[in-house]
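My questions will all concern the structure given below.
Omission of a single protein chain aside, the complex is shown with its protein chains in their original locations.
Up next is subunit A:
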Amino acid sequence: MADSANAPKPSSSVKLVLLGEAAVGKSSLVLRFVNNDFQENKEPTIGAAFLTQKCNLPTRTIKFEIWDTAGQERFASLAPMYYRNAQAALVVYDLTKPTSLVKAKHWVAELQRQASPGIVIALVGNKLDLTNDGNGEGAESGGEGASAEDSGDARKVTTEEAKTYAEDENLLFFETSAKTGYNVTEVFTAIANAIPETSLKSARGAAASHAASRAEEQRVNLNGPRDPNAKEGCAC
């Protein structure tokens, strides 16, 4: 994921938002992707953090504008502010915490209804390093059932369950470890590939979707009749 921007390749920006329960490793995923680094103690994200990273595809370069949101429940009402106009979303859950998948499903539902139409959503189960699969980096679902019990596997969400859900909802699906770096770049590459060419035309890459998302915005913010003049999309 080097910044070797090849001049002839078309370059475009993609706004990507990370959502998910607190402490599932959103910021860590981004940090791994952007800096190929991992910190045990990352400052909590207040509101949202903004980072950028380029992703080179054979045919084009995608510049990700990453919005890493705060995970604490009460920040949820701020989320619409960040996912507006997003062309891609990473919904992260913790493989060792079933409730985080529930929360992830909520986010998926929220995005599907409120975010820009055509948003590419990836469901990401993080902390694979805490499971047996993560140890060998095999991620083969074969060993799961048998070995989970006896070897202190911290996995609480089966690949099968999350995968089935992802398929039902038409999401990209990955299991990653921000700690080991396993599968992290793959997620972003897959998203870059999944972004429809049409929405990448403009300089910022989002112009096409802007009009649509603008209209969408009205819905997102439910600004209602009381507040028709207010700037859209603000304050949830």
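Just so it is clear, a contact is a pair of C-beta atoms (placed from the backbone, for glycine too) under 8 Å apart; a residue touches a chain by one contact, two chains touch by 3 or more; residues count from 1.
As a working rule, contacts and distances are computed from a predicted model.
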item	value
Which of "Elongator complex protein 6", "Rab-GTPase-TBC domain-containing protein", "CST complex subunit TEN1" or "Integrator complex subunit 14" matches, in UniProt, the chain that is not displayed	"Rab-GTPase-TBC domain-containing protein"
Residue among A:84, A:127 or A:155 that touches the chain left out of view	A:84
Residue among A:47, A:98, A:117 or A:196 that touches the chain left out of view	A:47
Contacts of subunit A with the absent chain, listed as residue ranges	13, 22-23, 40-48, 50, 52, 65, 70, 72-78, 80-82, 84-85, 106, 109-110, 113-114, 204, 210, 221-224, 226-227, 230-231, 233-236
